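As you look at this complex, bear in mind that one protein chain is not there, while each of the others sits in place.
So that you can tell them apart, the chains are marked A, B and C in the order they are listed, and the count of residues begins at 1 in each.
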Amino acid sequence: MSVSTYWGRIARRYGGILLGLIALVLLFALLSPAFLTTGNLLNIVLQVSIIAIVAFGITYVLLLGEIDLSVGAIIALCGSVAGLLLAREMPLLWVVGATLACGLVLGAVNGALSALLGIPSFIVTVATMGIFRGLAFIASDGMPVPVDDEAFIRIGNGHMLGLPVPIWILAALLALNHCVLSKTVFGRKAYLAGGNAEAAVYAGIRVKRLKIAIFTLSGLMAAVGGMVLTARLYSAQPNAALGWELDAIAAAVLGGTSLAGGYGTMVGTLIGALIIGVINNGMNLMSVPYFYQLIVKGAVILVAVCIDVQNKKRRG
Amino acid sequence: MSVSTYWGRIARRYGGILLGLIALVLLFALLSPAFLTTGNLLNIVLQVSIIAIVAFGITYVLLLGEIDLSVGAIIALCGSVAGLLLAREMPLLWVVGATLACGLVLGAVNGALSALLGIPSFIVTVATMGIFRGLAFIASDGMPVPVDDEAFIRIGNGHMLGLPVPIWILAALLALNHCVLSKTVFGRKAYLAGGNAEAAVYAGIRVKRLKIAIFTLSGLMAAVGGMVLTARLYSAQPNAALGWELDAIAAAVLGGTSLAGGYGTMVGTLIGALIIGVINNGMNLMSVPYFYQLIVKGAVILVAVCIDVQNKKRRG
Amino acid sequence: MMSAMHWPDPASDASAAPGRVVLEVRAITKSFGAALALKDMSLRLRAGSVHSLLGENGAGKSTLMKILAGVLQPSRGQMLIDGQEVRLSGPGDARRRGIAIICQELSLAGNLSVADNLFANHPPGLAGLIDDRQMLRKSRALLAALGIAIDPSTLVAQLSIAERQLVEIAKALNQPSRVVIMDEPTSSLGASEARMVFGIIEGLKARGKAIVYISHRIDEIMQISDEISVMRDGRCMDTKVRGQTSIEALIALMVGRPLSAIYPPGPPHPPAPPGSPALPGTRQALLRVQGFGCTGRFYDLDFEVHAGEIVGFFGLVGAGRSDVLAALFGMHRASGRITLDGQPVRLRSPAEAIAHGIAFVTENRKEQGLVLDQSVLHNITMAHVHCRRQGAWWIDEREEWRLAQGYVQRLGIKIASLHQPVRELSGGNQQKLVFAKWLALRPRVLLLDEPTRGVDAGAKFEIYRIIRELATAGTAVILVSSELPEVLAMSDRLMVMRAKRLVKTFERRNLSQETVMAYATAAAAP
Partner (left out) sequence: AGKYTVGASLLTQQHPFYIELADAMKKQAAKDGVRLDLSIANQDLNKQLSDVEDFISKKVDAIILSPVDSKGVKAAVLKAGAAGIPVITVDIAASGVAVVAHVATDNYAGGVKAGELMAQATAGKGRIGVLHYPTVQSVVDRVEGFKKALSAHPQMKIVSIQPGITRAEALTAAQNMLQAHPDLAGIFGFGDDAALAALASIKAANKLGQVKVVGFDGMAEARAAVDKEPAFVGVIRQYPDQMGARAIGLAVAVLAGKKVDKLNPVVPGVYTAAHQ
């Protein structure tokens, strides 16, 4: 595998949408002097970190041709669990462990309902979206739970080697998930089962088990997102992350993941999330009025994807 | 085609989920005396009428294996258009015509972006969701537009032969869409293209054109929904119908429509919408606290679909 | 011929003495709902021998194979491996017990590379990490050993259907196995590829594997089998040992009556070739193609087809025949002039082609021909309901029903009901549906790409008869097939393609397989 084809494949895979991201960055750099500063660029990465982490989980799910609409609710529920446990003065490591375990279980429930009972994942996760959200409200009585554990807060607001901690978490999870998807048998199985479920069955892949594992992963990523969010906001919000499932899915699809399954990469998903983040940040810096932000954001997404699609078509 | 197999097919098609609906009705009738009254049952149908109408449009879209997330925004924008035109004292028929035309155009834009430029419909409609919503806000300055045209209000609040007008509209659109789907060449094309787009192209079906037509229909249904909603609320709300796209899709999927395309019926969609309506109404009558309603609703949907799925499996 | 001994097989099964029964099924019954696909079917597979299965479409061959491979569970009956009764829990279980299957319906993941598909069930590497380089290297070695010239890093979606079939074979051989099931492995292959497969089978035999071989090409079966079982309606009619039977006897067993001929008689007077002195200028070509080209797919074609004429296209796999048909059907943007009845036409989409009376039986029925989850009824009338009467709104359900019923009877399509989803039909019956779909349109020009792929001998005859009938009624037919005897017997004129160009046109007389083959390979100069 020569270097040139390696880069060729990279270009083919991410080319269009990466170009879109770069074009956006250049555009905003021209329009707003505050945009192209290290501080602000870090800012953007920080702001998209949670959505991107959640979108990593969603990427697995979409790869399999399934959908997970409950991630917003899982963020809220796991965040609330973390907040409530901290309020009971549980030690930090236990809180982190319990929160992650909570996300794992919630994801596994989604996966089991879909895989074992054969209910379409859209319905399962629309239903659990309500259930998990309800549980979050009940657990916290509908009120935000203030968090003041210094160590925990650092998950969202601390710095390491000059970079905010959420960015480190993002980077670590990107590396991890990228490896899982591209280097492990597990990842290869996901591509195979998403591309052709029948072929996967013939290859002896236990598709049901795989599906449960993948929803569990999605729940886990959402739990990480919930923790970072809670720490960033200094409080656990039971109504946090409303509608974020759509943002996360949009990030993944923007980054080239197919809703029909079989195609997608973690790097693409991150690029997708960054595009959304850059648009939001750039328009905020330019003080575009809210109503127009909605329109511009939609239009920019359309243009970015359109370029990508045309690019892919041209290269065949 | 003997009668018995005809009914057999009907039972196979709607059986499980219809049983689910009936079971729910019986359950609530037992639990709440106010439930099984003509008034309340009409109430339920009235309450689901808008979602059901929108879900009819969504059914076409899902049938094709596509998705339309912009219907909530189309409802809001078309409703605002109707409100603003009425405020300018335009004659009723013109307002109705213009509003429907607006929905048509918005739907066609979705379809064209997706079919002609090849952008995945998820991305297209996530983007236009923002754009249309932004336009609705801008058109109305973010403020609700009060409507007091008596004749228009009757669309949402009038009665005909003892039944509320929205129920008549619902019935008419059910009949119409059911016929289109099951009796016309257009409907057949939708099923075929949704089942296997490539084979449909080889069979001479102009799939792109079909896709545009179907998104246009979805826009049209959403426009009808927007008008009924505006009339029912005596005001056009630019932030109306937030998140209804998910409800409408859930109704269709609950009613047996497949997100992957190729399967679905209008009657099924109506049953799906009614299930959601019955759950909401029943729990309200029983004064279930809001947070618990979220949980119960999710759980009931899961159980209903699970029964349906098991039923289908058993019959093979 | 390449040596079949060199592909990497971790478990050469020395313990299996030739002739020993490795796998046996006893009185297997399989029902799908009310329909019985297998009734008390029994079969014995011996080490180092090829056991062929022959039977009409829908006889239950694939169903039996899927049971052997653990994909389906039998409703009743026993399965024994080495004399021990076993119950297979799934395909993975079967694989672990050394049963490999090449499925009739191709099941590769198009979004992955050939190598990924070859190693779908056991990618090389350590602790769950895939060693991609090693996988590519092994894949390359495997394909080379089998004589398959495909780069393993290619995406499967970019392969032609014949190439996919070869990958499917390689995939099944890429695992330790004692029993190899081949369900119509050659149905989409040309003669030379088929010969390659026979070479592979010889190699497998030599190493003591038990092989089940299913095909509708009876001559193949006669050539390679040690034992032949004939199935009808889910039962085993008889098992013959090599050399004890004849083609005629087998066919009679299979269809329940003797078949007089394989190909129907040609037209009484073969249509005169264009410009022949016998009928100067009396006939105008129905379809005329000049300077037809499509970069990368085929170049510079000139030919014409007359009403009532069957023109055969022959060539090796990848010669570009399918692409020519697809371009004529408006699927590819091609340069050149096309005239229909002397009128220049532009064919930019299948819809336009159909509007001009062109129909196209595609070779890939699963992807381009059928909507698998929809009913037989809707699939048969798929093009008819909207093309027959342009602009019609309502579907005439009665007419639709009548039409579908008619073709089901005429082609002998074995179905439970017209409402049955096509996915549940056997492969050959699916192929007949694709054919029926286009017949329903009563085309003026009929493009056929491997129209009898996987169709049984009796039904093939019927399809040939219909093609002949249509031609006699004035349809212009282009027939692409990799079965040389089929093309030779059916064509009034035969064109040979090589490397994406037309190299030779033969008139019907004086044709031998050898001459044609010589032009298709590079042996004869154009």
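One rule holds in what follows: contacts are C-beta pairs under 8 Å (C-beta built on N, C-alpha and C of every residue); 3 or more make two chains touch, one makes a residue touch a chain.
The model shown is predicted, which means the values in this text are computed figures rather than measured ones.
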| item | value |
| --- | --- |
| Hidden-chain contact residue, picked from the options A:A151, A:L242, A:A260 or A:V309 | A:L242 |
| Selected residue (touches chain absent from view) among B:N110, B:N196, B:S258 or B:N281 | B:N281 |
| Option touching the unshown chain, where A:I155, A:L217, A:L233 or A:V267 are the choices | A:L233 |
| Of A:L116, A:M143, A:M160 or A:L176, the one touching the omitted chain in the full complex | A:M143 |
| Sites on chain B contacted by the missing partner chain, in the whole complex | 34, 37, 39-40, 43, 46-47, 50, 137, 142-146, 148, 156-157, 229, 232-235, 237-242, 280-281, 284-285, 287, 289-291 |
| Footprint left on chain A by the chain that the document does not show | 32, 34, 37, 39-40, 43, 46-47, 50, 137, 141-144, 146, 157, 229, 232-235, 237-242, 280-281, 284-285, 287, 289-291, 293 |
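One rule holds in what follows: only the chains that are shown with their structure count from here on.
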| item | value |
| --- | --- |
| Chain centre separation in whole Å, for chain C relative to chain B (CA means) | 44 |
| Cα-centroid distance, chain A relative to chain B, in whole angstrom | 29 |
| For chain C, residues contacting two or more additional chains | none |
| Where chain A touches two or more other chains at once, by residue number | none |
| Interface residues, chain A side, partner chain B - complex | 65, 67, 69, 113, 117-120, 122-124, 126-131, 133-135, 137-138, 142, 243, 246, 249-250, 253-254, 258-260, 290-295, 297-299, 301-302, 305-306, 309-310, 313 |
| Residues of chain A defined as touching chain C within the complex | 1, 183-186, 188, 191-192, 194-196, 198-206, 262-263 |
| Residues of chain C that touch chain B when the two form their complex | 32-33, 329, 331, 349-351, 353-355, 360, 362, 367-374, 378, 382-383, 385-387, 392-395, 397, 401, 417, 419, 437 |
